[in-house]
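Note that this complex is displayed minus one protein chain, with the remaining chains in position.
Chain IDs A and B follow the sequence of writing; residue 1 opens each chain.
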Amino acid sequence: MASPSSAPARPPAFRSIGRSILLTLPIALWSLLMFTPSFRSGGRALSIGAVLVIVFMTSLFFLMMRTGETYRWRRIFFVALGFLFPVGFIASLIAERGTMSIPISRMVSGDTPFCFMVTPALILPAAFARTIVFPGSILPTASNPHSIAVMIGLWFAFTLVLGKAWCSYACFFGGMDEGFAAFGKRRRLHRFVTKYGSILRLIPWAILLCVVLLSAALFEPFYCMWLCPFKTVTEFPAVRDLETALQFGVFVTLFVGLVVVLPYLTKKRTQCGFFCPFGAFQSLFNKINLFDIRFDREKCFDCGLCQTSCPTVALSKESVREGKTLLNCMKCGACVDACKKDAAVWHLKGTPVAVKPERARLLFLYGAWALATMFGGSILANSIATMVHWLPLK
Amino acid sequence: MAYEAVTPVTGRSAENRYTTRKMAALPLAASAGEALVLGLTTGPVCLASCGPVVLPWMLVQPKGIGPHSRQLLLFLAARLAGYMVFAAAAWLVGAAIPRAWSGRSWAYGGIELLLAIALLVYAAGWPRPRRALSEPSPRLVRIGEAPRPRPSGAVALGFLTGINLCPPFLVAGVRAAQLAHLSGALFFFLCFFAGTAIWFLPFLSLGFLQRTPAVVTVARMVAVLLACWYGFSGASLLIERIING
Partner (left out) sequence: MRRRILSILAYTGAALMLVVAASVPFVLMGVFSKAVADAGLHIDAAYSGGTVARIIDRGGYKIVVYQPVEPRLLERIEPFVQVVFEPVDALPARVSEEIDLDGDGQPDVRVSFSLPADPNAPLRGDVTALNGKYISLTNVTGESFSRMVVRAGKQIVVRVPLNRGSVNR
């Protein structure tokens, strides 16, 4: 099998330790630069978190360089991010307001932290009515540093560099279903996914269109109000009537189904690949991104391992025959690592396919890992700091 | 003038800005102008209300301006028919319909449920063409297969959105009810329709969009999802009405 969770399908091309260290050096320096403020002003707990994150991120990058594999090491970071983000976030909510639910009073005072998932729903009301249909604040405030301007600025800057790879290196939700997909070996719904993958991968586009249309018509963030599975592990509107109770029920059902049960059964990122409208929206930016995954047709013998290994069904037989991925490829590297013939390669658009693919991989990874360290790393550091507070270490 | 000035309104409950008195004789041109302006200014609300239905329906049509124009014309014609029915009813019963009619929630809920059913039916590709008995049964939905353009789909969806009680529609209904003659009410709604219909023309541009199996499938999925929303919205209105009596 070609499970990304299993041992690599081909012997990895190990680099020497010295060369690997040399290649890791820029990331180590970048990590130090990013977390210096934590040492200066963050207190003991945050300093511990920062040190751990610097070591963690640098070690993973070193292993990427040393083994030539991407997916396995990236996944460790990503799953850690997915599982630790709620820890820090929920802890801060409990400390601040004593509950995960967001009361209406905080919504009217603009204290809802902005989440990038709502971005597509904002476009039409912002374009035609100059109105943001989200109960946050545009500029950061003391009670809400995660303002709309800051978060959209961050997202857009990341998207310029990463494109759809946001979903593999920056999203603080995706690691959850990737984590549950990593449990166990047996794919119980493999045939179902193989048979209906071509339909399932279109669902996020349909949800995206619905969310955009209904948000514009109803003037409310429809996805946040009705469809976001991750409300279950972050914050949700306080249950005050039948409608909000129903919303909460939908959030929990979607979370259990799409983030826990289905990933476990299919070994796929079902929420990300078969549901997330933001992921579909982000796919559009793959068109302008410089990097992609390509298939060397001279080496490929259509074994299908790449398709089986892809966590979001972003490959089809036809696309592989054309030497390309589909638009929803999030550049996680699973297919490249799974390919026994080195036919799946990292590629810089404009250069010949399979000529110096490792150079393309390095150029992509430096940008992606730098941003992952900056954004995901700081989330990890904060979450670790929260846990340090809980533990009797003080 | 014996009636209040018309102001552009977008609120769902804004119809009470108008008096409920029967107007004596409203000059035809003034009535037409008022209705047209009302239609033009409240067009975005119509677009928000009907757009989610029109968009997926247009996306499942074959590529080209011709098929899109035909479908849009059918849709708008059926919508006009819905308008006329409502205009006549509003005039006959009087201004009481939108303001105090206790059955308004029933009508809202019922129409939304019907709209949900229509969206589901046409997203699924029903009614299927007749087949010989010996033919094997096709799957309900062949993914990517564009359903043959069915005039009945555009007509059903157009009529149901036509009688859907969206806010500007209710405002126009109150005005129509105030007019002295039925013909005046119908004419008022005709002009109101013309004002709103202009906002639907951009949908023709969807004819230029490349039709791939993926686009058609996504459009049908959107129709199903929207049907779920309309179904939920309609059902919750009816349930609320039943509980509250």
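Everything that follows uses one rule, which is that contacts are C-beta pairs under 8 Å (C-beta built on N, C-alpha and C of every residue); 3 or more make two chains touch, one makes a residue touch a chain.
Since we're looking at a predicted model, the values are computed, not measured.
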| item | value |
| --- | --- |
| Touched by the hidden chain, restricted to displayed chains | A, B |
| Sole contact to the chain not displayed, among B:V54, B:A87, B:C166 or B:L226 | B:C166 |
| Which of A:R15, A:R75 or A:R106 contacts the chain that the document leaves out | A:R106 |
| Residue among A:A182, A:C335 or A:M374 touching the omitted chain | A:M374 |
| Among A:G136, A:G174 or A:P204, the residue in touch with the chain that has been omitted | A:G136 |
| Option from A:I76, A:L363 or A:M387 whose C-beta touches the chain left out | A:L363 |
| Residues in chain A touching the chain absent from view | 30, 34, 98, 103-111, 125-126, 129-139, 143, 148-150, 152-154, 156-158, 160-161, 216-220, 238, 240, 290-291, 348-352, 360, 363-364, 366-367, 370-371, 374 |
| Sites on chain B contacted by the missing partner chain, in the whole complex | 9-16, 44-45, 48-49, 98-100, 104-105, 108, 166-167, 237 |
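Operating definition for what follows: only the chains that are shown with their structure count from here on.
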| item | value |
| --- | --- |
| Chain centre separation in whole Å, for chain B relative to chain A (CA means) | 40 |
| Complex interface listing, chain A residues touching chain B | 128, 198-199, 202-203, 205-207, 209-210, 213-214, 216-217, 243 |
| Contacting residues of chain B [partner chain A, same complex] | 44, 48-49, 51-52, 55-56, 143, 214, 217-218, 221-222, 224-226, 229, 236 |
